[in-house]
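Note that one protein chain is taken out, while the other chains of the complex remain in position.
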Amino acid sequence: MRELFEKLLKMDRRWIFLLVGIALMVPILKPLKLPGLKASTPVQDLYTYIEGLPEGSKVLISFDFDPASKPELEPMGAAIVRHCMRKKLKVVAMTLWVTGASLAQRVVESEATAAGAKYGEDYVYLGWKPGNVAVITGMREDIHVVFPKDSKQTDLSKIPMMQDIRRLRDFDLAFSFAAGSPGLDTWIAYGADKEKVKMGGGSTAVNVPSMAVFVQSGQLVGFIGALRGAAEYELLMNFSGTATRGMDGIALGSYLVAALIILANIGYWLTRKPKGVA
Amino acid sequence: MRIAAVPLTVLLATAALGQEAAPPVPEAPKKFAVVDFPFDGGGALAATWEKMPYDDRVSYVILSAPAKEGPWTACLTVKGTEGWKSEAGLPPGGWGGEKDVHYAKITKLADAGMAPVVEDGRETWFRIRATLDDKVLESEPVAATSSKNPPLAAVAEVKFEDFTSDNGSAVAATWRAGPDDEKTTYYVLVAASENGPWAVAESTPGGENFMPDAGLPFWLWGRDKDVHFLKITKSPLGPLQPNEDPATHTRAPTPDWWFRLVAESGGSRWESAPVKLRPEWNVFDWAKLNKFFYMIGFAAVCLVVIRIARGRHLFIRRIPGLDAVDEAVGRATEMGKPIYYLTGRNSMTDVSTVAATLILGEIAKKVATYDTQIKVPHTDAIVMAVCQEITREAYITAGRPDAFREDSNFFVTDDQFGYTAAVDGMMVREKPAACFYMGYYYAEALLLAETGASTGAIQVAGTDADHQLPFFVTACDYTLIGEELYAAGAYLSREPVLVGTLRAQDVGKAVILAGLLILTVVATIAQWVSASETDPKKAWSWQEVWIFDLVRGN
Amino acid sequence: MLFAKRQLPLIICFVVGVVTALQDFVPTNFSQKVSIWLSDWYIIAAMFASLLGFGSVALVHSGRIRRQMKGWGYSVLVFVGVVAMFAVGVISGGKEVSDSGSPTPLTWMYVYAMVPLQATMFSLLGFYVASAAFRSFRAKSLESTLLLAAALIVLIGNVPFSNYLWSAKMGLTEWQGIKIGMPDIVGWVMSTPNVAARRGVAFGVALGAIATALKIIFGIERAYLGGGD
Partner (left out) sequence: MSFGDIAGLWLATGLTLFLFSFLYRDNPFYKLGEHLYLGVTIGYMLVKLVYETWIPKVWNAENYALVIPPVIIGFLLLTRFVPKVSWLSRWSFAFIIGYGSGLAIPATFTSIILKQAEATTRPLVTVPTAAEQKALEAAEKTLADTRAARGNEAPETRAAEKAALSARRSGTYSWVRAYADVTTIILFLGVFSVLFYFFFSIEHKGPVRIFSRVGVLFLMIYFGASYGYTVMGRFALLYDRLLDVRKASGGDAWFATPIILVLMIGVLVWRHRTGKASEEPSH
């Protein structure tokens, strides 16, 4: 027993790498659907709010992240777009992060195609414009001035659904999925608060604590926190997407790390005593 | 003839506009409403309705009746080209002034000399009839009752003043809340001259927007909860201009603005006398006065303590991680392997980088004496240049200028993980005897430290990056936590300037500790006292105690 | 000459530092404009600084190639990478999206080369957090036991399945109105002892940062100028 633990303590770390790899790979190959995932209140609130919007309501989604944060934010963006499409809401998507421009487009296009939505009538992708806060303040005055053309270089004035969407306040709900600043906090301070537009959003795990303030103060109708929040949303949407499977992987990985730590400590306590003494 | 003219004009219009459709066939006037005429002594009603297509060819007749069923009598005729709400000369405020809305004041119930007048308190029915060429269109009947509107009690302490501590584009309006505040709506009107025209710049329902909501500290602004406050930055006439020439940024006269306050409650109204005011730019933001004092105070403490430190020896407690430095350098000498020294990923403007360069100087001295090799991969070119100078200086001080190698400091790349990939590769290939991670790090911290650990190097980290401390603590042999990084330079060099600064920081910490203690005691007592306030009108929260303004960042 | 080498830099530093620091207290438009100028100047100067760094890289790797040092072929790859990326950037006119709305070759390089490289290096952390924890989380003392315990609680508590066992199976959700579900416990640890310690560290760091900045502005700290005359 002692020898076994001694071996364990001296184990080549590449075995740990292998175990971690396996733990995360298993749910990719075969979803486990571990029970216990339950929508937290802010996620539930967001879901309920969108459920309550009448068909044809206008929704703005800003994908404010770059490739580095894609793993955490893309699944929640996809889930929200999917929900909006399912509810037949009009979706206007955009980004404040230049490095996120093509990411956002991919999410919107793939979800919209899957739902059979029509470009220009059910959804529009505006792309990116420089200016950060200035983009938001400009959109308060006139979206058509800030974005004269959409990402496909079509004049906004020629896009059917943009006819009655002129200003930020024309939206029934606005979202920001943010990896930092400019992001959710910027949208709240310069957009939602000034125009009384309802705001929802999501952020990466690191930013969840700092965003909790806005959830508590009621400035957000709902909030999705990191991959776990996205998994909760997928649960409400009743499908098992990337986030749900990712949560399985994270669960296995976390348990693996915890088990390794515990084993190592048992080993440490067993092997610590000098030989011959009980 | 006129009958024929209609389709002709429509046709012509259609042809002129290309494929756009002709305006729709007229319907009855929309949004016809009759309400009590506000702000009068009674005996009058006001009718409003929306403009129709071909409005210039329409004539409107307002009909009245004592009951919904009739009988109807014509009481007023209005041409389609006249009678606009915007021209009604009504006082601005809740009454708006839309250009596309018709308006008529009704005082008589029939269009005749001796016709009965509108009586207060009696319900009368009205409808509107629009005649467009040969078409007659009538709206649904609506009921209205006139009433006497006594003047509203005067609002006390109305004040308009420049909003201090800004760039000169805002004005503050304050006034005391009256007894019926909750039912009152307030409007701040603005005009370019004393005689108007007046337009609404800001408005607020009563019961909202009081002085504490201004968010300004007590030394700058009152805290009276009964006094309303509105910040005015723009008006329908354009934004308020600072008294400044936009090209040269010198003071330049700007036009005066006139302000007045209007209070409205249930059809009654009160207006303040107009006040002339010009927003001024301010050179100092008084809301930041507390911060300014702290800054000056701390600067003074630093300078004084550094002077003291130059005169005599000041004590510094032992910093455990630093004993490892000598051990690490010694081991590198024994093994004949290089030392890796990383200065973090922030630029030279970051304090942790400065601290890292200081410690590099001390370590480089030891390295030069022991004749070991040091390698400093960089992610910022300026830091690299500075470190080159510091390393050179250290070798000169140690008396080994010959051993100095210019390329011991070298640039890798700005990119976070490109840098990490390269440094990881180097560490695995060269197997350094010791690795130092000083300065500010991001996610690469663990990637570097764990790779370093796998090569068997002694590792000493020092960072003020709170989010990466856990990883360094886990993967390194010794870690300087937060401020210890700054202290390390002082501890190693014993230079009076550094030691003095460290002591000044301790003074600062003592002040913070004392401040936190006092504020917490005040907060606790204030909560107890405020909790016993039974009158809901006088209720207050402990946060409102003035002392907390001292720690409010503005 | 000595003035230009020693005193002038200190004067520049003092003037720029004081102007920048006081700018925060002056709300006028001119002061805003000055701060924009200074930040633009800084960005432009930083651009040249990057060139300094790239020059250093070029020297190192060209030296390796010239001297045919071991593995010099890899140094050639560095230049290949630079030239390829820069050429693609120039072809694309530095834009992510072309005027016709389609992604440019720059985007292609970014999406298929930069992003996977970055993301993969970043994701190696997933392996390293496991191995580092295994190697060093040992209950050797009260201190290290607390570290270990906090890590385990958060690690396990973050998994929804743990809460399933804890709340749904063991019925631990609330006691006297206090929520004691797994997420609540994790939340408490993260928002109370964790925040307290971070704040304590932050105060010290802030004071140290301000003190160093003051010293630099007043010319007491001049290590950044290097030694010599």
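Lettered A, B and C in written order, each chain numbered from 1.
Assume contacts are C-beta pairs under 8 Å (C-beta built on N, C-alpha and C of every residue); 3 or more make two chains touch, one makes a residue touch a chain.
Computed from a prediction, not measured in an experiment: that's the story for all the values here.
Engineer: Out of all the chains shown, which come into contact with the hidden one?
Structural biologist: Per the touch rule above, the missing chain touches A, B, C.
Engineer: Of the residues C:Ser62, C:Ser123 or C:Thr173, I need the one that contacts the missing chain.
Structural biologist: Candidates C:Ser62, C:Ser123 or C:Thr173; residue touching the omitted chain: C:Ser123.
Engineer: Of C:Phe134, C:Phe161 or C:Tyr224, which one is in contact with the hidden chain?
Structural biologist: For the chain that is not drawn, the touching residue is C:Tyr224.
Engineer: Could you pull out which residues of subunit A are in touch with the chain that's been left out?
Structural biologist: On the subunit A side, contact with the omitted chain comes from 14, 17, 20-21, 24-25, 28-29, 70-72, 204-206, 226-228, 242, 246, 249-250, 253-254, 257.
Engineer: Using the touch rule from the top, list residues of subunit B that touch the missing partner.
Structural biologist: 288, 290-291, 294-295, 314-317, 319, 347-351, 381-382, 385-386, 412-415, 417-418, 421-422, 424-425, 428-429, 431, 451, 454-455, 467, 469-471, 473-474, 481-484, 487, 490, 502-503, 505-506, 509, 512-513, 515-517, 519-520, 522-524, 526-528, 530-534, 536, 539, 542, 548, 551-554
Engineer: For subunit C, which residues lie in contact with the unshown chain of the complex?
Structural biologist: Within subunit C, the residues touching the omitted chain are 5, 8-10, 12-21, 23-25, 37-38, 40-52, 54-55, 57, 71, 74-75, 77-86, 88-90, 93-95, 106, 108-117, 119-127, 129-130, 133, 142-144, 146-155, 158, 175-178, 186, 188-190, 192-207, 209-210, 212-214, 216-217, 224-226, 228.
As a working rule, only the chains that are shown with their structure count from here on.
Engineer: Chain contact graph: line, ring, star, complete or other?
Structural biologist: Drawn as a graph, the chains make an open path, so a line.
Engineer: Where is the C-beta contact count highest, in terms of which two chains?
Structural biologist: Chains joined by the most C-beta contact pairs: B-C.
Engineer: What is the distance in Å between the mean C-alpha positions of subunit A and subunit B?
Structural biologist: 26
Engineer: Spell out, as numbers or ranges, the residues of subunit B touching 2 or more other chains.
Structural biologist: In subunit B, no residue touches at least two other chains, as defined above.
Engineer: Got the subunit A residues that touch at least 2 other chains?
Structural biologist: Residues 13.
Engineer: Taking the complex as given, what residues does subunit B use to touch subunit C?
Structural biologist: Going through subunit B, the ones touching subunit C are 165-168, 242, 244, 246, 249, 281-285, 288, 291-292, 295, 298-299, 302-303, 306, 347-348, 351-352, 354-355, 357-358, 361, 378, 380-382, 384-386, 388-390, 392-393, 396-397, 407, 410-418, 420-421, 443, 446-447, 449-450, 453, 464, 466, 469, 471, 473-475, 481-483, 485-487, 497, 501, 504-505, 508-509, 512.
Engineer: Per the contact definition, I'd like the list of subunit A residues that touch subunit C in the complex.
Structural biologist: Within the complex, subunit A touches subunit C at residues 13, 16-17, 19-21, 24, 34-38, 40, 67-68, 70-71, 98-99, 101-102, 127-128, 151-153, 209, 228, 231, 247, 250-251, 253-258, 260-262, 264-265, 268-269.
Engineer: Which residues of subunit C touch subunit B in their complex?
Structural biologist: Per the touch definition, subunit C meets subunit B at residues 21, 24-30, 32-33, 46, 49-54, 56-57, 60, 117-118, 121-122, 124-125, 128-129, 131-133, 135-137, 147, 198, 201-205, 207-216, 218, 220-221, 223-228.
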